[in-house]
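Complex shown without one protein chain; remaining protein chains in place.
The letters A, B and C name the chains in turn, as written, and every chain counts its residues from 1.
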Amino acid sequence: MNRTFKTDCIGYALFAILLLVVIPWAVSFDGFALNTYARYLALGMVAMALALSWGYAGILNLGQAVPFALGAYIMAMHLKLQASAHMPGGLPDFMGWTNVEALPWFWQPFHSLPVTLIAGIAVPVALAALLAVFMFRGRITGVFVAIITLAFLVAVQLVFIEEQRYTGGQNGLTGLAPLQLLGWRVDNYSTQFYYLVAVCLMTSLAIGLALVRSKVGLVLKAIREDASRVRFFGYDVARYETLAFCTSAAIAGWAGMLYVLVLEFASPTYMGVAFSLAIVIWCAVGGRESLVAAALGGIIVNLLEGRLSDMFVDGWTFFLGALFIVVVLVAPRGLFGLVQSAVRHAGKTIRSERGGARARWLATGMGARRIDNGGR
Amino acid sequence: MDAFLNQAFAGLSMASILLMVALGLAIIYGAMGVINLAHGEFVMLGAYSAWLLQTSLGLGILVALPIVFLMVALVGLLVERGVVRWLYHRPLDTILATWGVAILLQQLVRSVIGSESRYVAGPTILDGNLVLGGVVMSNYRIFLIFFSLAVVAATWFLLKRSEFGTKLRAVIQNKEISECYGIRADRVYALAFAYGAGLAGMAGALITPLVSVTPSMGTYLVVDAFLVVIVGGVGSLLGTVAAAGMVGEATAMFSMLMNDTIGRIAVLLAIIFLIRFKPMGLFPDKVRR
Amino acid sequence: MGHLELKNLSVQFGGLKAVNNLDLSVAQGELRCLLGPNGAGKSTTLDLICGKTAATSGQILFEGRDITGLSEHRRARLGIGRKFQTPSVFKELTVLENMEIARSQNPGILASGFVFRTHIRGRLKEVLELVELKDHVHTKAGNLSHGQTQWLEIAMLLIQDAKLILMDEPTAGMTIQETRRTGEIFNSLKGHHTMIVVEHDMTFVRQIAETVTVMELGALLAQGSIEEIENDPKVRAAYLGNEVANHA
């Protein structure tokens, strides 16, 4: 395990260099481009969060957009309250229009920034925990998890659209104030803001890596392979699955908060089926077995979407659809798997030239043994 | 009482549409484990095929049905041969690939036919309503209910009584052994996929008199159809019928008591609970696992 | 009072009584062999003890404690280990990672969150040497030979340090040498661990058995030393055509 730790560090460091140095320099610190990349990074963060539960624990969460959107709405509620300070009763404009008399209790705490920042992670986690306990205590796995989370996603979105009085309905929360962070008025086109998002991504990535490189990650991998066998070693499988699910939700909520800062509004489309499936696709394109790769997948696909729609305004989705099909057919393990097998192949050629004799000896030794076993 | 009966009929009518969309999906998912997110697009293609046949050849949708079935089944066959057949051993990946197919098909229609909404005339012989006391039932919807049941019956016959069905069931049970007996599993899969797609196409053609035909019309349908299939239980025709009936009726009843949005939320939550406590579906195989 | 006691244990699948009013007592440190024709309910009995299957009626006592209603992982934490008929190791993980999973004295999440590396020393090193896998620690379990896989699973049970080890045909697919070696390992475990072994290979049974229990149709048929069993007419009848004799 120690050697993997070292290579993890290399991957992490290279990713950090990409985010912190290469991208800002490549766009020569242009405000618009940094804002765009900040958006991609936030989306990469959600994709990474999904890899944590899908890639490691085999929990395909088609409702990953729920914690993301909750984080987004919570941040937006705070900013909306800031923007509504001059309104009668501090009531957000849309509430006035829908005849809400007083600020509802669940909006009250979000006057406070610390509460908002904590809730942006805690609320998605709490909801995820409820759902996780509900599912995993019942030993729900595979496609059933996918369908339950999908149905849950649709239901939550409907609630948000229906309760227009409290959530802004289909329009979501708009007309937000800029965030005041420790006296700093966050400008989402600034270099500092880009670095804020990048550092958040790197931090969440570090947390994710620590989790999957610890024994927890090992147990999760074992669960993905054979959950009942893990139980016979005394592990409470449901609890491990819940942990993965909740950590994933926490990071998604965090990413959602950043996303609102980038785009300056929260919308129920953040918890739409299309968006939620898109997260799965980013994760798959990057490679769900690696957190760094999944994050990159989120960044690359979004970048590509942006590029394609720029180059072929008519019919750019053609290329997008084709890309997904090709990735699944040619690179089932994503770009990560593709690169991995390419390098492994290259490595093998080199090795076989150097230590061919030894390899052959090993191979025949193993082969002989297998034949032995066959004839019992 | 009339209100209740009217609403019960509305539920049946919703169920019949749901059933026709879900049936093809149930076969594709039940037989091959393929999670086909492009299913809604097959429905959409069916609707566009009906439009095409009506505007270019003047065929009414009922006359056009067999042709629509064949057209969409052909598309299904191409999708299966081109994409899906490589993915039988990794079912979760089919989610991504078929999503890609869905995007592709939508854009194809948009580029070739245009993004505007299309009009397809309903069959005039089924205009009008049947009035029984205070209950008003649209003739077309009555027709849909019976037609959907007929499709189920035909499918049941195909699966249980025909040679193709026997082969399909053999392949589902054990692909390797079936191949030893000379069944060409890949061909059976391809035909089953095409059949499922064709059913979706027919459903698409049949709903054209009720809805708006647009390139993105399928997206709304696929999620609901999937929920029905899973609630009904994998590979159980009876389960799919029962699940469609339940979801349709539940939607109608909740909608009568509250409103359509809350009705839908309630149905979704009920589905979540059903899957949680009965993951094998309404009518699971009673075999020890 | 035995280490493990089954009292009136029954389980029913549909109309079939797979285990029928079974009473069984295994003493601390004993190695008990469980024999019986196919469908006698041997594997189901193991399933009942480890919690894979829930009992319809009856009681399971382990170290005097009623564990009938406990979930699998709770039983495992009490010290019940299980080896399955088909070798079930984690094929995607390396040998060392498999061992780390099995080394589950602290199976809680918090404890696991602070484990980042597995040191090959102490008991782990001993066990790996015992099963001759020390040179393969970084091999993926999926790439091991069949016999190695069986041993890996045995090693995992050893490192798990279960007080009660349930084995379902541990030597299936092993060569004669490997089987003998397995028998030696088992013999060395007697006294420290209580073991229940389901086995068909009578040579192996003779090598390891102290007391043998024979089941038929979910119920206890006979119990005693290997000689007593082999000469029991009821057992002979149950095996229709002297399967026991053939094996012997």
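The rule is short, and it goes like this: contacts are C-beta pairs under 8 Å (C-beta built on N, C-alpha and C of every residue); 3 or more make two chains touch, one makes a residue touch a chain.
The working rule: contacts and distances are computed from a predicted model.
**Student:** From the names "Acyl-CoA dehydrogenase family protein", "NADH-quinone oxidoreductase subunit K", "Multisubunit sodium/proton antiporter MrpG subunit" or "Transporter substrate-binding domain-containing protein", which one matches the UniProt record for the unseen chain?
**Tutor:** "Transporter substrate-binding domain-containing protein"
**Student:** Which of B:M217, B:L237 or B:A266 touches the chain that is not shown?
**Tutor:** B:M217
**Student:** Given the contact definition stated above, which residue among A:A102, A:V330 or A:V343 touches the chain not shown here?
**Tutor:** Candidates A:A102, A:V330 or A:V343; residue touching the omitted chain: A:V343.
**Student:** Residue-wise, where is chain B in contact with the chain that is not depicted?
**Tutor:** Against the left-out chain, chain B lists 3, 6-7, 9-10, 13-14, 17, 106-107, 110, 114-119, 121-122, 127-129, 136, 138, 140-141, 209-217, 219-220, 251-252, 255-256, 259-261, 263-264.
**Student:** For chain A, which positions touch the chain that isn't shown here?
**Tutor:** Residues of chain A in touch with the missing chain: 3-4, 6-8, 10-11, 13-15, 17-18, 22-23, 25-28, 30-33, 35-36, 39, 93-94, 97-98, 158, 161-162, 164, 169-172, 174-176, 189, 263-265, 267, 269-270, 274-275, 287, 289-290, 292-293, 296, 299-300, 303, 306-307, 309-310, 313-314, 316-317, 335-336, 339-340, 343-344, 347.
Quick note on the criterion: only the chains that are shown with their structure count from here on.
**Student:** Can you identify the chain nearest the overall CA centroid, using each chain's own CA centroid?
**Tutor:** Smallest offset from the overall C-alpha mean is found for A.
**Student:** Counting only Cα atoms for the centres, state how far chain B is from chain C in Å.
**Tutor:** Computed from C-alpha means, the inter-chain centre distance equals 48 Å.
**Student:** Counting in whole Å, what is the centre-to-centre distance of chain A and chain C, each centre being its mean C-alpha position?
**Tutor:** Once rounded, the distance between the two centres reads 42 Å.
**Student:** Can you give the whole-Å distance between the Cα centres of chain A and chain B?
**Tutor:** 32
**Student:** Considering only the defined contacts, which chain A positions touch chain B in the complex?
**Tutor:** 60, 134-135, 138, 140, 142-144, 146-148, 150-152, 154-155, 158-159, 161-162, 273-274, 277, 280-281, 284, 314-315, 317-318, 320-325, 327-329, 332
**Student:** Which of the residues in chain A come into contact with chain C in the complex?
**Tutor:** It comes out as residues 1-2, 5, 211, 213-216, 218-219, 221-222, 224-226, 228-237, 239-240, 243, 366, 369-370, 372-373, 376.
**Student:** If you look only at chain C, which of its residues touch chain A in the complex?
**Tutor:** Chain C reaches chain A through residues 50-52, 71-74, 76-77, 81-82, 84, 88, 90-93, 96-97, 100-102, 104, 107-109, 111-118, 145-147, 156, 160, 173-175.
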